[in-house]
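One chain of protein is taken out of this complex; the other chains stay put.
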Amino acid sequence: MIRIGVIGYGYWGPNLVRNFYETPGACVSRVSDLRPDRLKLVTSRYPTVGVTDSQQELIEDPAVDAVAIATPVRTHFELALRALQAGKHVFVEKPLAATVEQVQRLIDAAQGAGRVLMVDHTFVYTGAVRKMRELVEDGSIGDIYYYDSTRVNLGLFQHDVNVIWDLAVHDLSIMDYVMPCTPVAVSATGLSHVAGATENVAFLTLFFEGRQIAHLHVNWLAPVKVRRTLVGGSRKMIVYDDLEHSEKVKVYDKGITLNRQTDRSEKMYEVLVGYRTGDMLAPNLDPTEALRVEAAHFVDCVSHGKQPLTDGAAGLRVVQILEAATESMKQRGRPIELPSVVLK
Amino acid sequence: MIRIGVIGYGYWGPNLVRNFYETPGACVSRVSDLRPDRLKLVTSRYPTVGVTDSQQELIEDPAVDAVAIATPVRTHFELALRALQAGKHVFVEKPLAATVEQVQRLIDAAQGAGRVLMVDHTFVYTGAVRKMRELVEDGSIGDIYYYDSTRVNLGLFQHDVNVIWDLAVHDLSIMDYVMPCTPVAVSATGLSHVAGATENVAFLTLFFEGRQIAHLHVNWLAPVKVRRTLVGGSRKMIVYDDLEHSEKVKVYDKGITLNRQTDRSEKMYEVLVGYRTGDMLAPNLDPTEALRVEAAHFVDCVSHGKQPLTDGAAGLRVVQILEAATESMKQRGRPIELPSVVLK
Amino acid sequence: MIRIGVIGYGYWGPNLVRNFYETPGACVSRVSDLRPDRLKLVTSRYPTVGVTDSQQELIEDPAVDAVAIATPVRTHFELALRALQAGKHVFVEKPLAATVEQVQRLIDAAQGAGRVLMVDHTFVYTGAVRKMRELVEDGSIGDIYYYDSTRVNLGLFQHDVNVIWDLAVHDLSIMDYVMPCTPVAVSATGLSHVAGATENVAFLTLFFEGRQIAHLHVNWLAPVKVRRTLVGGSRKMIVYDDLEHSEKVKVYDKGITLNRQTDRSEKMYEVLVGYRTGDMLAPNLDPTEALRVEAAHFVDCVSHGKQPLTDGAAGLRVVQILEAATESMKQRGRPIELPSVVLK
Partner (left out) sequence: MIRIGVIGYGYWGPNLVRNFYETPGACVSRVSDLRPDRLKLVTSRYPTVGVTDSQQELIEDPAVDAVAIATPVRTHFELALRALQAGKHVFVEKPLAATVEQVQRLIDAAQGAGRVLMVDHTFVYTGAVRKMRELVEDGSIGDIYYYDSTRVNLGLFQHDVNVIWDLAVHDLSIMDYVMPCTPVAVSATGLSHVAGATENVAFLTLFFEGRQIAHLHVNWLAPVKVRRTLVGGSRKMIVYDDLEHSEKVKVYDKGITLNRQTDRSEKMYEVLVGYRTGDMLAPNLDPTEALRVEAAHFVDCVSHGKQPLTDGAAGLRVVQILEAATESMKQRGRPIELPSVVLK
């Protein structure tokens, strides 16, 4: 039985508690929050779970094997590091930490301590995203041409992070899981419409070694909610719409065919583009709640010493892009090279 | 009676002929095309309209008062210039010409000859776009925050122009008409997925003097068709979806409210963002075909010596961005300053 | 403080407990269910709420002021009657009881005991349905022409009731609230696709005194989910789509205009139909959970001796139609007169 301590019972913490509570092989032994009313809420819902307003007390609690952290981004590093140093396994809400350097230090600390470090890239554990990865991996899509996502709505303006760190982090984690290659540079643009606040609208383009491109579009100030990703490939193309009730993933047998041929009159090679259109298939998806799958995966990794799917390296790849994109955005889109690739 | 000669009876020419044919105060006196089968088609449809395979003959025809040009982009400048020099009024399919310099020379030639020069920014004449301009102009939207458009589908790969010149030109012309200000710089990214061909996917960000931003998203290689524009404002927000059957424009009484207030404990000013949500209104739109409105407008300008809504200056503002965006795209998003603004 | 006892903790009971639990002025004092595991679930979620496997014990409990019943339809009458006889106020899940006669006896019992009898017509308490009623009442819609609803999906086949009693009951309760008049006859058709089971697809037409008609379309065996109601009126028309995320109610300024005029040549009156098309408005709706509004309303009625909006008479009007429709369905659509109208 893996005993989980959860730090932070604000927006996301209740989901962590609920899911770890119901994960076979795990139990929630303790929850901490700085606000007494949040702790009272824990007690009314889970009378058997211990509570404390001291994060350190929870971290040092010998009845806690693993710590799940659901606090503001700026506190991730400090809490995770202390937990790893206390010999705990650690599960951290996305993004893993506030800087590349912090993430690197957490990876080192986890490795040194021989403990599991996992970042909560929730979407990776949805049936929809797992299906997309499967379609890319088994060759159904062919060569990837582009990854293009839009995530906009009238959303809460965050105080400590900009819209890239709040929303694009989801798309970057999905892309990191689905795409077989990692980007080499980023160009980002964006703006804040509120004086003194962080950017609330942003656009990222990611460049790759080959003929791939990715684009992310995020906005806290849109009148309608859009959660749509297109993946273009040489054989098929995917539309992933997270707002669809049932058919979230649609696979289109559509695209172009390239016929290289000699144009004799011009004595040169010319490419003829042909167009292909076929069936559309919306595959049946596993409807299990992502966080339930993810909680079980974490418990499995802790129990059997496995490497999580969304490990420190995954967290690092995502934070590298977040950091570079924020820098590019300050320079109105000037492309920023990404650090040498972390192998997937 | 304004006698129109139409050069080019390929994809768009038939629409020009049909609309000018039915415009009161105008007639189509002649059509030219280099392909005999296209001319035969003209004759079968309009037995009374003269045809010729010589563009020059049409341009010099004394029975032609105005020339409408619907040929490939690279030929616009030469044909339009010759027509203006022959004393004809000129109507040119978008974009007005292939370079900023060419457009500038056409503007000068039209001015020198005292002839009307109009560019076919068709969408400007739709009921939907006219309504959007009205909503911006009468203050309903408040201060504009952003203009964000997506125009993607599985479309014909053009040989001579990239996807920006083919698709984004529509959005730039709409934006030029709707927005009260003009951009000062552009950052663009994009890629060609076909060796030796022009870019088939592209993303443009436009910067303005103030706190506005615009983003355009175009793609010839998408599995689904999207034609959607969001306009965010301080009072209301617009969603314009050109694929909707009837409610193409939706106005959302949604947004944020800013309350600047003193946080005494911190001795500093802090901004509080509030959220507002109200009714959505889809105004009734004039369903008249845009090209019919536009053809009548051209005939009116020619008849009464008026300046067209989409004149040479409008064409110039759009081509300036197309040119700068193509340059930025080659440099992976490095921002390019736009030439000094042409007054609207 | 009104102390509520809830009978039945299956599909709907948990929603009742949760909402009454959080309703100011009320508390849930006891829950009964015949299944021990359901009671265990109650205890784990609400440690302070008493549980019992005896419905009678709960009914007779002096610490219970009002009984909420969420059990199979066939048991409603017996339980509600016993509760009223024990001096309790009663809240019953829809439909109020299994026959017109039973409903009539419950109404009489409540009146005799001076207790509140309320039926859980949940949709009546949604922001969307309240807005529809408002639009009808204030004359915005004009004269009602028709009420037309579709409620289909791949749903649970009920064992004891047919699809009319399970699904159409929702639409009948909405219609009863929204429409200013009550039907005088019903023609219903339907079929069971499973030998020995109740009808899983059904269609009802309701006739009124005047020039109104209503139609209900219900199906447990549809591949897609549809929850759409059209209300046609002489001035405006409503589309209510319960699956829309935000714009559930749309009001169309569309319709026909009737111009009665003399056709001189024919020496008779002829009607000319004109068509009118205007704006569409999606009014902002109160997003409060319906059951929360409804629970507060029940507590208010009990506390202050008020008549509920969805009282026994509303329950009776709905069950009269359910009963007659089931009879008509057996006779392949033969119209059945409805009993003399219960005044609204």
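The letters A, B and C name the chains in turn, as written, and every chain counts its residues from 1.
As a convention for this text, contacts are C-beta pairs under 8 Å (C-beta built on N, C-alpha and C of every residue); 3 or more make two chains touch, one makes a residue touch a chain.
The structure presented is a predicted model; accordingly, all values stated were derived computationally and were not measured.
Student: Where does the absent chain touch, in terms of which shown chains it meets?
Tutor: Hidden chain, whole complex, touched shown chains: A, B, C.
Student: I'm checking contacts with the chain that's been left out. Which of C:27, C:41, C:113 or C:213 qualifies?
Tutor: Selected residue, touching the omitted chain: C:213.
Student: Have a look at C:172, C:237 or C:299 and name the one touching the chain we're not showing.
Tutor: The one listed residue touching the chain not shown is C:237.
Student: Going by the touch rule given at the top, which residues of subunit B touch the chain that is not shown?
Tutor: Against the missing chain, subunit B presents residues 45, 47, 225, 243, 245.
Student: By the contact definition given up top, give the residues of subunit A that touch the hidden chain.
Tutor: 246-247, 253, 277-284
Student: If you put the missing chain back, which residues of subunit C would it touch?
Tutor: 145-146, 148, 150, 152, 154, 157, 185, 187, 189-197, 201, 203, 205, 207, 211-213, 215, 217, 219, 221-224, 230, 232, 237-239, 250, 252, 254-256, 258, 269-271, 273, 275, 277, 328, 331-335
The criterion applied here is as follows: only the chains that are shown with their structure count from here on.
Student: Once you've mapped the touching chain pairs, tell me: line, ring, star, complete or other?
Tutor: Here the contact pattern is complete, since every chain touches every other one.
Student: Using Cα averages as centroids, what's the distance between subunit B and subunit C in whole Å?
Tutor: Those two chain centres are 52 Å apart.
Student: Roughly how far is subunit A from subunit C, centre to centre by C-alpha average, rounded to an integer in Å?
Tutor: 43
Student: Can you check how far apart subunit A and subunit B are, centre to centre, with Cα atoms defining each centre and the answer in Å?
Tutor: 38
Student: Hey, what residues on subunit B touch two or more of the other chains?
Tutor: In subunit B, 277 touch at least two other chains.
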